[in-house]
Structure formats: C-alpha cells, structure tokens
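With one protein chain held back, the other chains of the complex are shown just where they sit.
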Amino acid sequence: MPDLGKYGTEVLSAYLATIALLAGLIALTWLRARRVRAALEQAEARKKNG
Amino acid sequence: MIALLVRDLKLAMRAGGGFGLGLAFFLVVTVLVPFGVGPDSGILGAIAPGILWIGALLACLLSLDRIFQLDYEDGSLDLLATAPIPMESVVLVKALAHWLTSGLPLVLAAPVLGVLLNLPAGGYLWIVVSLLIGTPALSVIGTFGAAITVGLRRGGLLLSLLVLPLYVPVLIFGTEAARRGAEGLANTTPLLMLAGISAGVLALLPFAAAAAIRVNLR
Amino acid sequence: MKLIVENLLCQRGGVPVLEGVSFTLGPGEALVLRGPNGSGKTTLLRTIAGLQPAAGGRIELAEDAVAYGAHADGLKATLSVAENLAFWAAIYGTDDVDTALDTYALRGLAGRPAQNLSAGQKRRLGLARLLVTGRPIWVLDEPTVSLDADSVAMFGRAVGAHLAGGGSALIATHIDLGLDARVLDVSEFAATGKMAADGFDEAFA
Partner (left out) sequence: MSIWEYANPRKFMGWTGRLVPVFVVLAAVLIGVGLTWGFFFTPDDYRMGATVKIIYIHVPSAMMAINAWVMMLVASLIWIVRRHHVSVLAARAAAGVGVTMTLIALITGAIWGQPMWGTWWAWDPRLTSFLILFLFYLGYLALWQAIDDPDTAADLTSVLCLVGSVFAVLSRYAVNFWNQGLHQGASLSLDKEENVADVFWQPLVVTMVGFGLLFVALVLIRTRTEIRARRLHALEARERMG
C-alpha cells in the first residue's frame, strides 16, 4: 500500500466514492436489464398463446 | 395576434388573473432576505443587486405554468393550433403578455426595493437597466419551459427544474452588470452579453417552444 | 372546398387505431360518424383537423379550411359572451359576431361572463364560435353534448344554413340532427395491425 502521506484520507475517499458510484450504476443497469427482459418474455408468451 | 395579446392582458387583469402575484412575491422575498442575512447594511448593500435579480427571477418563475396550462385545460390551445396564426407567434405573444404582466412590474419595483436593501446610489440606474434587458429573456425561456411541460402531470414542479438551469447565464450576466454598475466599474461587457442572450433567445426559442406545444397537443 | 381522405391510418399513443379510412366531403355535404366510444372517432377528427399527424394514407385539404370543435369549448370564464366571440372573430379576421349571437339566441347573455352560463348556454356559445371562424369545413366532435331539445334543433338549423351556403360538415354524434347526411361507421376501419405503421412496434415485430 503506497505511503499516501497527509492526503491519504482524501485520495482513499475519492477512490471509494468513485468505485461506489460506478458499482451502483452497473448494478442498476444490470438489474433493470434483467427485470425488463423477464417482463418482455412474459408479454411475448402471453401474446403467442393469448 | 394583437387580439390574443389584448385577451391575455385582460385575463391577467381580471379577478384571479394573478397580475399582482409576481410583484407581491418579489416584495416578500426581498423583505425576507435581511431577516436571513442580518440587518448589517454593509453586507446588504453589497449583495443587493444579486438579491433583486434572484427575487425577480423567482417571481418570473412563479407565473410561468399559468401561461399555457389554462388554455390547454379549456381547449383554447387546440383551437389556437387550428387558427390561422402560427404557433410560433402564439408563443411570442404569450411571452410578451407574461413579460408585461410579470416582468415589467418587477423592473419598476426593483429600485424601490433597492432602498430596503441599502443599494448603493449608483446601483439604481443599473439594476433597472439590467432587469429591463434581462427579463424578456426570462419570459421567453420560461415560456419555452411552459410549452414543454404543458399537459404533463406535476408540470409546475418539472417546469422549475427545467427552467432554472437555463436561467443561469441570464442571472450571471444580469447580476454582474448591476453589481459592477453599483460599484461604478465598467459594465458594458455583461450588459452586451445579456442583450445578446435576450436577442438570441427571442429569435430562436419560439420555434422550439412551438414544436413542443405541437407535440403536447398530439 | 373539398376534403378527400384516402386510406388513412390514425394512431393514438403510438398504437394504430383506424386504418384504410377513405371518404370525400364536397361542398354542401354532411357526413356523420357513428361508432362506439373509444372506436377512434376523436382520433380521426383530430387527425383531419391537423392536431395529430396521420401515420399513413393521405388527406387532401385546402389550407385554413377546417373549423374544429371539440368537447372543450375554449371559452374563457372571466370574459363575457360578447368578448369571447369578439376575440375569436379577431383571430379569424371576420366580424359577424352579431349573426352568431342571434343564431344561437345569445343576444340576451352578451354581457354575462362565461363562468355564469349553464352547460347548455356554454355549448351554444362554443357552437356560435364556429359561425365566427368563416371556415367552410366544420369538423365537430359530439357537438350536441349538454344541449336541450330546442337547442339541438337550433344547431340543426345552423348546420343546414351552413350546408346551404356551400359549407360542409363532418360530425361525430349519436343524435339525429334531421339532416340528409351520409353515415360512416368508424368501427369498420378498426386497425387490425395489418398496415405497417412506421411505429416502433412494427419495426421490431
């Protein structure tokens, strides 16, 4: 772990904030993708044998 | 088109037309500021142009969602869309009516309220001039925002969120012109920029607003 | 002043509602649209009035020929009857407010603000507005709503006079107006999805 000197907290908090936001964005994107895909498959199924 | 302007002005003047609404709000906001910032006339004097501009801007914002919403609800907007006058000029007339009923009174009231805020002597002329040049831009941008949000649920809230970021350049140049004028510095650049924005907005935004209204009438 | 509609496809909210609608409306003719609620009468009228773009087909219509009348009369509550009519007359550049007032017996109410009118009186004022537009083709959506018997007769006479004067009328209504008008049942043109609209759905299907 490199010696971050007196600004260690700043650097770490910046990296943590970025990773948190990116992870949040990716998670939201992935979850919505799955939810919409599932709902579409149901709708298509309903349409086929409706 | 004159008929539309006359009608809108008549409607604004009539009972419940909301003519004095913007003005009263502007007064209240300006009176409240010293309670928040403290009575020290030094501070107040320094931030007076900013307070007056922000007050005028919010007062303008207040009466924006009435511009098209009333006509949309009672069907007039549909009928105006099929009338011989182009939607762009309807938008311009509506913006002009909004400016006459909301913008202009603010310009006249600003110096009076400047006294409350201990505005420096040189500032009175420039607060009026900057507001006079800037409020038309506020009205036209606001009319564009009203055109986009007409007919949407909770359109009023959305209107503020859409319009306020668009007001930033006008606010910056307007306040800068007034502040420098008050301190006796040269303020031709901000004034010219402000006039540039007002002219550009007046010329181009009605087309975007008319397109938005046609989409909302679909 | 003819109105020709050919193979029209109307959409509401991106979903095709009517397709293959074709008819012509010459001077002096009236066409009544029948059909259950939600069958697309309003969508068709709004498309012809130009408020909605047609998704397909063709409408041949002279510029500034249509006077559109819908459920909402477009009246300003705080303006008086005369002021409302004078406003629309100024917009359309005509000045026969008086004939409009007399045709719908509104002379007595001229000074009264629109908010103090009954529903029937408001509707009569809305119909009087049509006379002020000076437009040959009337496109009306349920014009006789909230009208009593003799007001309907009054409206029938006004339409008759309009037709006699060379005008034409396209009216969506369930009431017999006593006019020798052709009838078009809108439900015959219900969209079955055959015609490919340029909508999103077809590009994906």
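Chains here go by letter, A, B and C, matching the order in which they are written, and residues are numbered from 1 within each.
One rule holds in what follows: a contact is a pair of C-beta atoms (placed from the backbone, for glycine too) under 8 Å apart; a residue touches a chain by one contact, two chains touch by 3 or more.
Quick caveat, the model's predicted, so the values are computed rather than measured.
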Displayed chains in contact with the omitted chain are A, B, C
Missing-chain contact among B:Leu108, B:Leu125, B:Leu161 or B:Ala199 belongs to B:Leu161
Where C:Val15, C:Ala62, C:Ala119 or C:Ala153 are the choices, the one touching the absent chain is C:Val15
The missing chain sits against subunit B at residues 144, 148-149, 152-155, 158, 161-162, 164-166, 168-169, 172-173, 176, 179-180, 189-190, 193, 197, 205, 208, 211-212, 215-216, 218
Residues of subunit C touching the missing chain are 13-15, 17, 193, 198-201, 203-204
Omitted-chain footprint on subunit A covers residues 2-8, 10-11, 13-15, 17-18, 21-22, 24-26, 28-30, 32-33, 36-37, 39-40, 43-44, 46-47, 50
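Rule of thumb we're sticking to: only the chains that are shown with their structure count from here on.
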Taking each chain's centre as the mean of its CA atoms, subunit B sits from subunit C at a distance in Å of 37
Distance between the CA centroids of subunit A and subunit B (whole Å) is 41
Rounded to the nearest Å, the gap separating the Cα centres of subunit A and subunit C is 52
Two or more other chains are touched by the subunit C residues none
Residue numbers in subunit B touching two or more further chains are none
Per the touch rule above, subunit C residues touching subunit B in the complex are 49-53, 64, 66-68, 70-79, 83, 87-88, 90-93, 129
Given the complex, residues on subunit B that touch subunit C span 2-4, 7, 10-11, 14-17, 73-76, 78-85, 217-218
